[in-house]
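The complex appears here minus one protein chain, its other protein chains still in place.
Every chain is named by a letter (A and B) in the order it is written, and numbering of its residues begins at 1.
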Amino acid sequence: MTMTDKLFREGALLPVLTVVLSIIVIWYAGSIRLNSPQLIDRYEKNGLDWTFAELAFDAWEMERPVLPSPHQVGIELKKTVIDKPFTSKRSLVYHAGITLSSSLLGFALGALLGIGLAVGIVYVSTLDRSLMPWIIASQTIPILALAPMIIVVLGSIGITGLFPKSVISMYLCFFPVVVGMVKGLRSPEPILIDQMRTYSASATQIFFKLRLPSSIPFLFASLKVAVALSVVGAIVAELPTGGQGGLGARLLSGSYYGQITMIWAALIVASLVSASLVAFIGIMERIALRRLNGGQAALG
Amino acid sequence: MKTVFKNREISVGLGAGLLVLALMFPPALEQTWRQIPNAIFGVAMLAGVFALVAIVRIAPRMTLIAQLLLLLSALRVALDIVHLDSVQGSGRLGLWLWVSALGFAVWHVMKGFSSQKADATPNSLVDRIVVPALFGVWFLALWEFITTGLGIPRVLLPSPSLVGESIAGSLNVLGADFNQTVVRAVIPGFLMGNLAGFAAALAADRWPFLGRGLLPVGNLVSAIPIIGIAPIMVMWFGFDWQSKAAVVVIMTFFPMLVNTISGLRSSTPIELDLMRSIGASHWQTFKRVRLPNALPFVFNALKINSALALIGAIVAEFFGTPIVGMGFRISTEVGRMNMEMVWASIAVAAVSGSLFYGLLAMAERRATFWHASFRQSP
Partner (left out) sequence: MSLDTDQNEIVVQVDNLSLEFTTSDGPVHALSDINLDIRSGEFISLIGPSGCGKTTLLRVIADLETHSAGDIRINGVSPADARRQRAYGYVFQAPALYPWRTVRKNVMLPLEIMGLPRADQQERAARYLEMVNLTGFENKYPWQLSGGMQQRVSIARALSVEPDLLLMDEPFGALDEITRDHLNQQLLDLWRKTGKTVVFVTHSIPEAVFLSTRVVVMSPRPGKIIDVIPCVFDKDRTLDVRETPAFLEVAHRVREGLKAGHSYDDD
């Protein structure tokens, strides 16, 4: 059970709504504050009198706002998500599809790599001592900075399209999976492993009957982190490809053409994609844990 | 596979066999191979001694250190050979057999140092450093062997030595980039973001209603690609470091908020009952129990944020910068196919990221020495 579910059971709906509402109120207020200097300039240039109500209204409806108001973003979303056919290059669904496919591929590759490395680390002590410190170090370096280079280098040897972008996602994904799986595979109490030994279970049997099932809760916790990272990786990987497609490309072209509403819309779609992927893993987790625990409510 | 690596004799035997094979095959084209008999002779001598020492194993620890030294010199010689004009880009089977033999030797020595730990020698700290360090050296050496031996084009993947030259040759530029990105954007942003997140967590703790609302929102934010606000920040705060610092503030805020809230909730009922039973005030309980219990969580957030902060600042630079900064350097040099410089920037970023992380880890060890993950049992 995720933290969020638990909180909702404890009656967090009202507080969450309050926080969300205050964010929207602050957003509207911020949009007046940030857009007003330009507007006041314009009023003064044209020698117009203005009231605060007029200012607020104009700020929320500005053509090229510094901070678009929530409903402007909403209209942009409707325009680019619902009104356009999904196949159109101007549809955010089309771009979200591109980002989603490369992040999913990267996520799958990263999860497999992570699980494989974790098994190696748990079973081969030399790997544990030689590789583990570097796996940790690999994440202290800003790997996203490699994105442009990986795209260009792989492109120059003829590998383009989905795969180079997925490599970035994969690199971001494998780390939480390794760490979580190592912890998970090591989580069975020594007494349980001894018990398996008394049954003279083989190493494979211990792995599939004890270590693997014990690691499932850890695996899912890591997968949730990893899937969110895979979207980040895909978006950043789309930056250097400039305008070919994907939410990252939308962010970049929005920033080139000063279309701030477009950036916000792309950002919100990216958040939705990411949050629904995390939610999906959460559902899978609940199903898996329910099956594992024989119908009992999942923990943690 | 497990049994192969478990059995030291087989591992040594395989390594020695590969060595013998390596001596039988030419490492490069026949005619160039003839020009370097002396160096190869040296390698063969070292290899022979190495194999002998590996097999004898009279005094395990001395043998291990001797093996390590011999291995390092063998690597050194091998690197020299691969850089010979006649070998560069024309490596043949013999060279790769030789490299694989070295690989086995590295594995063997790492294994030796790893298994030493079981009898808890006083040198275990040294061993803890030796094993990963050797792995790192081997990784770089292998990279060098492959790029140089196969003659991989520099635009594709420059060798570590070329990157090293590039770093040495452009210290000024790299220093300026470091100053722009790390000193001016990352550090202030990191401090502000963490402080704000911590303060918000304190407020959420003081007013539980706020906490119940903020925590789910904070968790939701952790699932969204917050890096996407970078272009917006660049539009708001301009091309200079302020926009990058703003991205860093926003990226570091939520991990600190969420972790600190859970940390402040991590005190056990019995610890809180104790404080109540001795009539402690809210503030006394907070300061003496709940805050210390939250510290490991706070450090966890700081460590997560150290990586996020650097990523945030560099990626934000992709959306526009003055003509200085690590992100700017990477994206422009990629455009000019000057890969040595790209890798040099990445190396600087990697080293600063690791140092940043290392400092935090040291501070964590000092501040939360009592935590189960650091304790040395009685």
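Methods note: a residue touches a chain if its C-beta (ideal position, glycine included) is under 8 Å from a C-beta of that chain, and two chains touch if they have at least 3 such contacts.
Worth saying up front: this structure is predicted, and the values here are computed from it rather than measured.
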Chain not shown, its touching partners among those shown: B
Candidates B:I152, B:A176, B:V217 or B:V289 - the one touching the absent chain: B:V289
Subunit B residues that touch the omitted chain in the full complex: 268, 270-271, 273-281, 284, 288-289, 292, 368-372, 375, 377-378
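Note that only the chains that are shown with their structure count from here on.
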Centre-of-Cα separation between subunit B and subunit A, whole angstrom: 23
Sites on subunit B touched by subunit A in the complex: 2, 5, 107, 110-111, 113-115, 117, 128, 131-132, 134-136, 139, 155-157, 209-217, 219-220, 222-225, 227-232, 234-236, 306-307, 310-311, 314-315, 318-320, 326-327, 330-331, 334, 337, 339, 342, 345-346, 349-350, 353-354, 356-357
In the complex, subunit A residues that touch subunit B: 2-4, 7-8, 10-12, 15-20, 23, 34, 66-67, 123-126, 128-134, 137, 139-146, 148-149, 152-153, 156-157, 203, 224, 228, 231-232, 235-236, 239-240, 247, 251-252, 254-255, 258, 260, 263-264, 266-267, 270-271, 274-275, 277-278
